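Shown here: the complex without one of its protein chains, the others still in place.
Labels run A, B and C following the written order; every chain starts at residue 1.
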Amino acid sequence: MTSYVEDKLHNYKEKHKDRARLLIHCPDQPGIISRVSDFLYTYGANIVASHQYSTDPEGGEFFIRIEFDCPGLETKFSQIEADFQPVAADFQMNWKMAAVSELKNVAIFVSKQPHCLLELLWEWQSGDLMANLALVISNHEDTREMVESLGIPFYHVPSNKEIRKEAEQRHKELLEEYEVDLIVLARYMQILTPEFVESYRNRIINIHHSFLPAFVGARPYERAYERGVKMIGATSHYVTNDLDEGPIIEQDIGRVDHRDHAEDMKKIGQTIERSVLARAVKWHLADRILVHQNKTIVFS
Amino acid sequence: MTSYVEDKLHNYKEKHKDRARLLIHCPDQPGIISRVSDFLYTYGANIVASHQYSTDPEGGEFFIRIEFDCPGLETKFSQIEADFQPVAADFQMNWKMAAVSELKNVAIFVSKQPHCLLELLWEWQSGDLMANLALVISNHEDTREMVESLGIPFYHVPSNKEIRKEAEQRHKELLEEYEVDLIVLARYMQILTPEFVESYRNRIINIHHSFLPAFVGARPYERAYERGVKMIGATSHYVTNDLDEGPIIEQDIGRVDHRDHAEDMKKIGQTIERSVLARAVKWHLADRILVHQNKTIVFS
Amino acid sequence: MTSYVEDKLHNYKEKHKDRARLLIHCPDQPGIISRVSDFLYTYGANIVASHQYSTDPEGGEFFIRIEFDCPGLETKFSQIEADFQPVAADFQMNWKMAAVSELKNVAIFVSKQPHCLLELLWEWQSGDLMANLALVISNHEDTREMVESLGIPFYHVPSNKEIRKEAEQRHKELLEEYEVDLIVLARYMQILTPEFVESYRNRIINIHHSFLPAFVGARPYERAYERGVKMIGATSHYVTNDLDEGPIIEQDIGRVDHRDHAEDMKKIGQTIERSVLARAVKWHLADRILVHQNKTIVFS
Partner (left out) sequence: MTSYVEDKLHNYKEKHKDRARLLIHCPDQPGIISRVSDFLYTYGANIVASHQYSTDPEGGEFFIRIEFDCPGLETKFSQIEADFQPVAADFQMNWKMAAVSELKNVAIFVSKQPHCLLELLWEWQSGDLMANLALVISNHEDTREMVESLGIPFYHVPSNKEIRKEAEQRHKELLEEYEVDLIVLARYMQILTPEFVESYRNRIINIHHSFLPAFVGARPYERAYERGVKMIGATSHYVTNDLDEGPIIEQDIGRVDHRDHAEDMKKIGQTIERSVLARAVKWHLADRILVHQNKTIVFS
């Protein structure tokens, strides 16, 4: 199985070896696109997709995502990135340039429930999740076998209130060792400390098992059942230090009816959780998401 | 237009003159269906649809909705209803029998925004809302013309905090005069008193412009925008004295994205509100809804 | 993993040891429900759910699905079934009584693409597919490992036009050996002979990768791409001898846009195929489906 996935990832990188993405956020003003596209043109780059959005023509915010092909990108990338800095400075840009063939390193955190982890593993095996699944960290042993059978390192790091500091210390070591770019909390039931969250700002994606802001906090399915709602949902978001209050990336819902108990809702909800989390992760990996004022701009 | 609708309603009543519905809620025990179906059979009734649901086989609650055809129902209905009382007593039933040709009298309350009212009027004209639209009551004059143009009486009853009592007194007179069975709050922006709500228990349907329990209370679209949600919704529910906490009948949602401001969300939301309210009203009119412990059982 | 699933199945059977289902289709007339419910009452059975549907009150068809609990069912089931025969005869019923604890034996046929097989295996492991997954038959070796790792027998039976007869002979032997009740074609790319189909009438479920009747036949995603549709779908149906013309059980769709090539549509479609097939299989296993005039009645 592993070599099968390796082949898929290799082909993907080969196919996109000349492709890069540029994400920009800056104060709006005339001439930004002109300047950026002139810049790329001088490197022989061809813009193959671009999406731009401004909050307001007068004194607003400017957001753009550009995909471009540049022959020989591999050898030029660092130079292009360096050369772009004065352009970025002129417009006070927050920006990021990423070579598509540089796959991001992903760590998945999971507790006992495996459904979200399994969905990500499934997408990855199918060649739909273009990333290095660097490692899986869990406070339980339950999912070790399914992870290791795919050749992915699995680390059991016990964690609870009492040993949170020690656990996070171990997390940090592992994340540094594997040079992790993105952390996915695939139903990881432990709280992270503010320091940890801050050091991975907008790089930790969580799945909450309700349609936020309904049922913030614990036991959302039980509370949904008690309230008698006719739909349940799931929400993926970047983690901040306000519980379930981070920037929402994606949401979806499913129908339930009076016959569905909390346990049925949980099962229906798991299907929703799986797809909502997978979409968010894929969008992040494809550099489609910008965060601004606790909201996300998702370029489709 | 009026005679056109009258024809539709007349044809519907004629077609269903032998049909009745029986809704039952009682403690579960063996033999209920046997007893009820035997009872109906002795009147030559043919059960054309039935849906039954029990919360739990052991010591739970039993709910059933039966549609039956009984030749000559018109002359027998009162007798059947009377004869059913001892059966109902044996099983401690909460129950209701309704002749389909006895259309319910409906009052619509509306403030300034006409979209929900218009949807109901449109469904009614199309022959999809089988009811007598007895009257429309509003605290504004805005919708008078569209209502009266369809031959429906329109009453302007000013209402606000200061004159709530007087307004409700007038409401009650009108509702009694028109023998109203169901009140639909089609974006009626005034609070009703507990006395009023109690006297129309489970007979007042409201539309709330959010996916409850998210954004209980005022300005839900503005708050949805501020939170950065990716979906907005609407909820129809029976009115109780706890704001936006009554039994939910139906919910639905629609997608929004980062480009949608509160005003855009409001427009997208109005389409959802229209259909969610119309479905709830049609289900109530078709005797499909039972309320139990602040939840609805909706027989599809 | 296997013992984990065995535990789930065992618990399910234990929990439902007194429960049975009764499916009936007969000409409509007054008194059917009365007679059937009287019959069940004499055995001390409690009806816990029932859904009835008639095509037309006058001279139509009557369909009902009943779930009932009968203490000591295990020892009484055969007798109840036998005793029901004269009742059934009086009303010319097509009928079926099934003890819920008697799990159905299921054979899955698959070719190379594993996504539908994997979904079924996943649902089964999660305790959401209540069946004995008796065996998997494939004309390729690709999925052997994932099947055998769950302790399910895997048989590689090569098949193509030239050796269809021999292959089907082998299929029949295996299906008889494992006493198979239901065959699921989880993207099995071989044609079945009319004799084979006839001997498993309404017991073979196929997934077609289009929203039937659009794109009957081969290469539906390619043709969907060429036509420029904005949505693609999947359809599960019972297999008949008219290609893709059998009774439809379930359908669903997903959105695509101008950027999606046939290959993208295929990926989006696979997610739809997975859930549409799984729903159909679960409904069949729960005895929710009746077939009448090449259509299905699905009791929800």
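Odds and ends about this structure:
Operating definition for what follows: a contact is a pair of C-beta atoms (placed from the backbone, for glycine too) under 8 Å apart; a residue touches a chain by one contact, two chains touch by 3 or more.
Since this is a predicted model, take the numbers as computed values, not measurements.
Across A:Asn11, A:Gln29 or A:Gln79, the single residue that touches the chain missing here is A:Gln29. Across the interface with the omitted chain, subunit C contributes residues 53, 211-215, 227-231, 233, 247-253, 257-259, 294-298, 300. If you put the missing chain back, the residues of subunit A touching it would be 28-34, 37-38, 40-41, 44-54, 57, 69, 300. Subunit B residues in contact with the hidden partner, per the touch definition given at the top, are 115, 118, 122, 126, 128, 149, 267, 270-271, 275.
The rule we apply is simple: only the chains that are shown with their structure count from here on.
Distance from the centre of subunit A peaks at B, each centre being the average of the chain's Cα atoms.
Centre to centre, using the average C-alpha position, subunit A and subunit C are separated by 37 Å. If each chain is reduced to the centroid of its CA atoms, subunit A and subunit B end up 43 Å from each other. Looking at subunit C, one finds that none of its residues touch two or more other chains.
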